[in-house]
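The complex appears here without one of its protein chains, the remainder shown in place.
Let's look at subunit A:
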Amino acid sequence: MATSTQVFRQLLRELRSIYKTSNLQDVPAYAYMENQFRRFQVTGEKECRGNSDVQHMAETYLCLLRSTRKYEELSTLYKGKGERSIESSARMVGLGLPPKPGEFDDPPRT
């Protein structure tokens, strides 16, 4: 299990990629998070229920940010480009479309 410092660093990285600012101190969400981490920090190895709660919540939030980002990355990578045109699907199987009326050499009789 990752230590709380590791989770905090990773959360920092995610927030930085969202807010795109060098100074995260101005971001309220960051300030809140830092405050939570500080407040529930427990020195030493003493088992503390409150601390593990915060740890679990931080990991869950990290998971949310990371999964959402990766989901978006993947779905933009593999997103469909809409339907194929009739011409390009015909070309896929080695066929062509019949020439359009305007492309005849002779002008249509009137």
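Assume contacts are C-beta pairs under 8 Å (C-beta built on N, C-alpha and C of every residue); 3 or more make two chains touch, one makes a residue touch a chain; residues count from 1.
Keep in mind that, in the parts below, contacts and distances are computed from a predicted model.
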Consult the UniProt record of the chain that does not appear here and report its protein name from "LSM complex subunit LSm2", "Ubiquitin-related modifier 1", "ATP synthase mitochondrial F1 complex assembly factor 2" or "Erg26, C-3 sterol dehydrogenase".
"ATP synthase mitochondrial F1 complex assembly factor 2"
Spell out, residue by residue, where the missing chain touches subunit A.
15, 18-19, 28-29, 32, 36, 52-53, 56-57, 59-61, 63-64, 67-68, 70-72, 74-75, 77-78
